[in-house]
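Every protein chain but one is kept in place in this view of the complex.
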Amino acid sequence: MRIGLDPEEQSFRADVRAFLEGYRNLNGFFHQDERWPEVKGFYRALGERGWLSLTWPERWGGLGLGPVHEFILWDEAAYARAARPPLSAGIVAKTILRHGTDAQKQRWLPGIRSGELHFSLGYSEPQAGSDLAAVRTRAERSDDDYRVTGEKCWTSYAQDSDYLWLLCRTGAPDSRSAGLSLMILDLRADGVTVSPLPTLDDAQLNEIHLDGTRVPAEQRIGAENEAWKIVAEALADERHVQFPPRRLRRDLEDVIEWTRAAGLDRDATVRRGLADLAVEVLEVETHAMRVLAAVQQGRAGAVEAAANKVAGTVLCQKIARAAVEWGGPAAIVRGEPLEFLWRQSLWETIGGGTSEIMRGVVARQGLGLGGRR
Amino acid sequence: MRIGLDPEEQSFRADVRAFLEGYRNLNGFFHQDERWPEVKGFYRALGERGWLSLTWPERWGGLGLGPVHEFILWDEAAYARAARPPLSAGIVAKTILRHGTDAQKQRWLPGIRSGELHFSLGYSEPQAGSDLAAVRTRAERSDDDYRVTGEKCWTSYAQDSDYLWLLCRTGAPDSRSAGLSLMILDLRADGVTVSPLPTLDDAQLNEIHLDGTRVPAEQRIGAENEAWKIVAEALADERHVQFPPRRLRRDLEDVIEWTRAAGLDRDATVRRGLADLAVEVLEVETHAMRVLAAVQQGRAGAVEAAANKVAGTVLCQKIARAAVEWGGPAAIVRGEPLEFLWRQSLWETIGGGTSEIMRGVVARQGLGLGGRR
Amino acid sequence: MSFDLELDDAQQAIGTAVAQFCRDHPSVDDGASGDFDRARWRELAELGVLALGTPEGEGGALEVVAAMEALGAAVFAGPLAATFCATQLLPESERQALVTGDALVSVGKPPLLPFAPIADLFIELEAPHAWRARPAGEIEPVETLAGDPWGRVQLEREAELPEAGRALALSEIARAAYLAGAGQRLLDDAAEHARTRIQFGRAIGEFQAVAHPLADCAMQLSAAAVLARIAAAGFDTSESDPGPHAAAARLSAVRAALGAVYVCHQIFGAVGVTLEGPVFRVARRVRQFASEPPDEHGAREAVLELFGV
Partner (left out) sequence: MSFDLELDDAQQAIGTAVAQFCRDHPSVDDGASGDFDRARWRELAELGVLALGTPEGEGGALEVVAAMEALGAAVFAGPLAATFCATQLLPESERQALVTGDALVSVGKPPLLPFAPIADLFIELEAPHAWRARPAGEIEPVETLAGDPWGRVQLEREAELPEAGRALALSEIARAAYLAGAGQRLLDDAAEHARTRIQFGRAIGEFQAVAHPLADCAMQLSAAAVLARIAAAGFDTSESDPGPHAAAARLSAVRAALGAVYVCHQIFGAVGVTLEGPVFRVARRVRQFASEPPDEHGAREAVLELFGV
């Protein structure tokens, strides 16, 4: 059994915590949109330290460290509410490292590593939410380009990003998972319209209309029509940082602080509730450890990651909901931390794979139950 | 809106309550098996008053009253823990009244009305639990008889009953719901073996082996292969007495009494829990009213009955489980009412249609959702 | 006569009229405005809604239920339950301005008072007591989850108001009906979404993980709606203290409506994450209505009375 950090990892954690002191009020974990210049500054500062490329091979400017270091960084960043891991340095960079050509690596990795280049995830469409194989956005090849037409939606940060990490259809319309390709689309190119969708957490998602937008063929990552497997692998790359458990510890600490200020922390019902939530925080930490163990040991870890996602996000809602119940009218005043958590947590069980999809993964892959979703 | 009993119904309820005074310690609601002679005596006493045939037409010895009277009787009997409605006077008699020949009515109804004749429900089989269309027990016609061979299981009260209300296959083996017939099988006939299955509530179910058992053709109720619709109708006949809500009121009162004796009734957590359970008891009472309204108005009432079954039985488990948690070690001593309710309630969400099947009914028929179960 | 849990024709007509009014006067409320549409409030009053249950107005608590179910379905903003409380507590002379919508009332317990910055009348509540009151000092405006203008201020109590228990009961019945209506609207919308949204080649309502939680919502909401009606019927016949059944209705409706909020957000998925989408406008108002004073502790104690605890 090994459940704690080793001395080198502890020392790295201390460095991370010291570094995060300067970003403790950034709150980019929840408010990246409105704080984008500062969040981008935070990413640049990480880039300077090499912390956006902790696990990349040294040949491409990485530090060649393992997933535990990435976990520590983003777990502490979540606790500090500083920011979430950028798509660029995670899914995008790791996929390029695995499937990109050397030319592509040279073209994209330096800007990502330094925290300059940022990407949005272009997977979801109005008719393809949980069911990604239903993607319709069409890329037609002509000479050295693709022309892309279609509609993406619920896209985070597109208003601030440089590129879209685009999943699109290059095969026949009914080719499902066998006709999809991955491309890098310039969000400033002609034919791109980004429209904001204000969201319940004071942020925004975006709809993206693509009308014959040009994507150079050299910006396709991996072979044509082969994106399905690549996308699945990329998900696995980020499992250990997808839902950091210390976000929950911070949530619960904030609630405890609030109940103390409101004089509720001696109330028997509140104490019982806090204790039960505290146990669940510890439980979610074990799920995160299981994910880490799987990733380190080179196992798929899909079941562990699904459990971590469901347990963590359901608990995040439980914490906020219980607190708002205890807090009475005072808890629903805008700007109160509980009120915000209540709203924000509403969508944690949806984004990044719904709880229903995740339970299906655990049931099928973990327990061998049924083929249906 | 009409939500209360009218004066005549109130007067009937008063009569019922007075009558039940003599049976308050009978406890046949939970322990019919071991108290069978007394429970049978209770049924005979009901028969003497005409209360086993409250809703039957007067021509067949009934009182020609409506479902509210039946509801009052069995709701109060549940509160008194006296006994549950006998299968004979419910499903059996009502089906014979609707589908039986005059000869069959003359043959069976008097003994049922008087509380003399008792039946067990012969639907379930090892491979046909929730999925009744999978029934395999085979009845082969030869001249004026059927010869029945097969296995029934989880059969209540078969050790004390006179007859089995048998669902069996007369059509082709793969005929599913289109090849089933209903028959009355004498449990004392040759080829019948009844074996007890002791259950977690100190009672027993039974397995019944049928090995070429003779059933006279005149004991088939309704046409050959036409049982499916009859069985569904019969279910509807009993919706208003299937899960009487005052059973829950009594459960909660018993728990309150227990918490008071244990000095727990001033505990803040316990009080909060009791209040929430009390609200749910009132909620279940509204479901029972909805079922009554549907039955009185001649509507199918399947959705209302499913809601009543799920809400009532889930609550019955919640009450017992919460109480055992509050009670600590003292609550798990055999013979304590909480310990018994904890065990007994484990199967309320299974028998008489599982919660999963019932939620499916509400989703499909109430909300128009999906065709799957 | 058969059991019948539905409102009668006249009561249903009130609900229909209110629903039509709400369609004709869509809310400008965007959940982050801090505004309150007083003109619309007066127009609602012109329908007679705020006079329901008073000697000068129509009917009693069942009529209030009819109106509030429709207002809940439209997530109409305003001190609705508070107004029904106040019209029971105040004499006709003071009631007048409330039922016409000319005056707004704030009912609550300091320091945080609903609609305080724009309220004309204040009633301090400490169930089962109520006092006429007036602000002592500056009102610090705050905005709520659902975008309403509330305020922080201390109150000076004036005369205690008689029969507060009965007035509170009506306001709890009103709140329960509103929440049941709001929850039912969410359920209807989510069920429609589940019938029509296709993923993995079929309507998502065919998946038990979608269908069964909606079925549970339907059961809870139907029970909550009936409990509100039962409490209202008891209020109108005055056979016994209406408080405990009103409390039960409120607790049931809060649980059912919040349950619907959470289930329906899950079923709408990303569609429901948007500020103006089909769920959140209802969700935030349900949560806010459920949090308004008086708190649930008193309601729970009242329900326990019914069981002799």
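Per-chain residue numbering starts at 1, and chain names A, B and C are given in the order in which the chains are listed.
Heads up, the rule we're going with is that a contact is a pair of C-beta atoms (placed from the backbone, for glycine too) under 8 Å apart; a residue touches a chain by one contact, two chains touch by 3 or more.
Here the structure is a predicted model, which is why all the values come from computation and not from measurement.
Based on the whole assembly, the unshown chain contacts which displayed chains?
A, B, C
Who touches the missing chain here, B:23, B:154, B:228 or B:243?
Checking the options B:23, B:154, B:228 or B:243, the one contacting the hidden chain is B:154.
Which residue, B:135, B:164, B:331 or B:367, contacts the hidden chain when the whole complex is considered?
B:331
Decide which residue listed in B:15, B:276 or B:356 touches the omitted chain of the complex.
With B:15, B:276 or B:356 as choices, the missing chain is touched by B:356.
In the full complex, which bits of chain C touch the chain not displayed? Write them out.
Considering the whole complex, chain C reaches the absent chain at 207-209, 212.
Since one chain isn't shown, list which residues of chain A touch it in the complete complex.
Counting only chain A, the missing chain is touched by 1-3, 6, 68, 252-253, 256, 260, 265, 271-272, 274-276, 278-279, 282-284, 286-287, 289-290, 292-293, 296-297, 307, 310-311, 356, 359-360, 362-364, 366-373.
Against the chain that's been left off, what residues of chain B make contact? List them.
So the residues of chain B touching the unseen chain are 124, 127, 129-131, 134, 153-154, 197-200, 202, 205, 317, 321, 324-325, 327-335, 339, 342-343, 346-347, 349-351, 354-356, 359-360, 372-373.
Following the convention adopted for this analysis, only the chains that are shown with their structure count from here on.
Name the chain whose C-alpha centroid is farthest from the C-alpha centroid of chain B.
A
Could you please state the distance in Å, as a whole number, between where the Cα atoms of chain B are centred and where those of chain C are centred?
The answer is 39 Å.
Touching at least two other chains at once: which residues of chain C meet that condition?
207, 210
Give the residues of chain B touching no fewer than two other chains, as numbers and ranges.
272
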